[in-house]
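Below: one structure in structure tokens.
And then chain A:
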Amino acid sequence: MKKKFSISRRIVAAVMASFIAMTTLSACSDDSDAPDQQTDKHYVIGVIPFNDTAAEQLDWNNYLTEYVAKNYNIEFKFATAPGDAESAVTVVEELKLAGAEAILGIVDYPAAIQKANELEMWYIRAGGLSTLSDYEQIKDLPYYLGTMGPSLDEEYQAGYDMIESYVKDGKKDILVFAAILGLYLPSDMHVFRFEGMRDALVAAGAVYTPPASGSVVEGPGVGEFASGTSGLNITTIYGYPIESIDSTFHDRFTQAVSGKTFDAVAMTAEGSQNVNTWLNGAGITGVVIGEVSSFNATAGEAFETGILGYVVGKYGSSMGPAVIALINALDGHADIMRNADGTGARLTAPFWAANSSADFAAKRAFDDNADPAFNKAIMDKYIVRLNPSVTRTSFIEFAGFSFDDLKALH
Partner candidate 1 sequence: MIVQESGVITGISIAENIALGEINQFGKYGFLRKKQVVDKAREVLATIGVTDIDPSLPAASIDLQDRKIIEIAKVWAKSPELFIVDETTTAVSQRGRSILYDLMKQQSAAGKSVIFISHDIDEVMEVCDRLTVLRDGNIVKSLPRSEFSLDIIKQLMIGRELQGDYYRSDYDGSYPDEVVLSVKDLHGFGLTGVTFDLHKGEILGIGGMSHCGMHPLGKMLFGILQPQNGSVKATDGSQIKDVATAMKRALGYVSKDRDSEALIPLAPIRDNIVSAGIDLIAKGGLFVFPTTEKAFSKKQVDDFQIKCSSDLQFINQLSGGNKQKVVFGKWIGAQSKVMILDCPTRGIDIGVKQAMYQLMYKLKQEGVAIIMISEELAELIGMSDRLLIMKNGKISKEFARSADLSESQIIDYMV
Partner candidate 2 sequence: MKGAYMKRLAKNILLTLIVPVSVTAIMLTACQIKGVPFWAPGSGFRAFIYSMMLAVFSAFALSLHMFAGRFDFSLGSVAILSAVIGGKIALAAGTNMFGMLIIFLIVGAVLGTISGLLYLLLNLPPMITSLGVALAYEGLSFAFSEGRGIQIALHPELLGGAALTPMFLILAISLIIMYALMNFTRFGFNYRAIQYGQKIAVDTGLNEKSNALVCYAICGSLVAIVGFLRLSYNGALQPQLNLSTSGTIFSAMLPLFIAALMVKVCESNIALVIGCFTATIITQGLSSIGLSAQTRSLISAFLMMFLLMYSINGQKWRDYFVNRKAKAAVQVAVA
């Protein structure tokens, strides 16, 4: 008995120690966020990730902590990615408790945005545009700045451009991987990207047959392509490669690709390394893959080894304008972003795209955390406090800067 108590005491001590360590650590991190500009107001901004482990999200987090926090007097509090609407509301409350005054959300649960409004925290939905139906529910909330990111048209265009580039390069045998479309995990982004691919293929002469209603495929569904006048051989596949979620994905994948060869793969999501591995496993090699992902190191390696041939996606500093919108709002200039009629704005931001290793490497180098695409020099010009001449129109332009725009400004 005595011995057991001593063990327990030790464990309790360890827990206490870890708590103390945690508290001290956080205290230290407060210090390390020493303002570069003493005149800057100190703001705390909460971040709600859409997924804790997605490469894209990790790049954004990296930009926020490694660049923005160091160059502005801003502290970021990261929440755990919420799994459903209720936890999104919880996360908003927790961020408020953690001292956040505004929220940079990569999710758009209306209830969470309402909660932020109720708690008088500015909310911007970044990284992609909210769907219209979600937007309609919340656009009138006074603390809702709006949504910023590639629009669904951009998503559509991304898919369209990827296929168009393949066709232009003379790729004949194309695998279209529509990711989660056929599952009960629908996402508008994926629908629009696929529709872009579909229309590009149809424009090239292929004939599309949508899935029959009541067929195998749930959700929006993925149909089949006949080559028509295009001279293309097109195969479609959908699914989600986590075995415990989509237990027959690998079966469907092999069913779809067996006995075929491919020049190119067009994906509505990221994961070129996985697709390449599966294709190799099925005995198919030397395929060029195009994905919608982000300009990060993993994609870079894949480009160098020739797995990736086309990338369209976001990049770490694409969060920059959203942060500036929040700073403006916190400074009392929410109207720079919000519409004149008092509703939240919908501001479009373009993707970047690369179709060669060199192209990719150049763009990636351009968005380095030492000097990112959206750097302090550019962004300061759109902080009303520092530059009172900013207007709503110029801010909209700023949010929509393309690669070339940014390049010209550097």
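Inclusion criterion for the candidates: all candidates are chains of the complex that A comes from, given by their letters.
As a convention for this text, a contact is a pair of C-beta atoms (placed from the backbone, for glycine too) under 8 Å apart; a residue touches a chain by one contact, two chains touch by 3 or more; residues count from 1.
Keep in mind the model is a prediction, meaning the values are calculated, not measured.
*Asks:* Touching chain A in this complex, which is it: 1 or 2?
*Replies:* It is 2 that touches chain A.
*Asks:* Under the definition above, what is the set of chain A residues touching candidate 2 in their complex?
*Replies:* It comes out as residues 7, 52-53, 55, 57-58, 80, 83, 183-184, 215-218, 241-248, 250-259, 271, 273-274, 276-278, 280-283, 298, 301-302, 305, 307.
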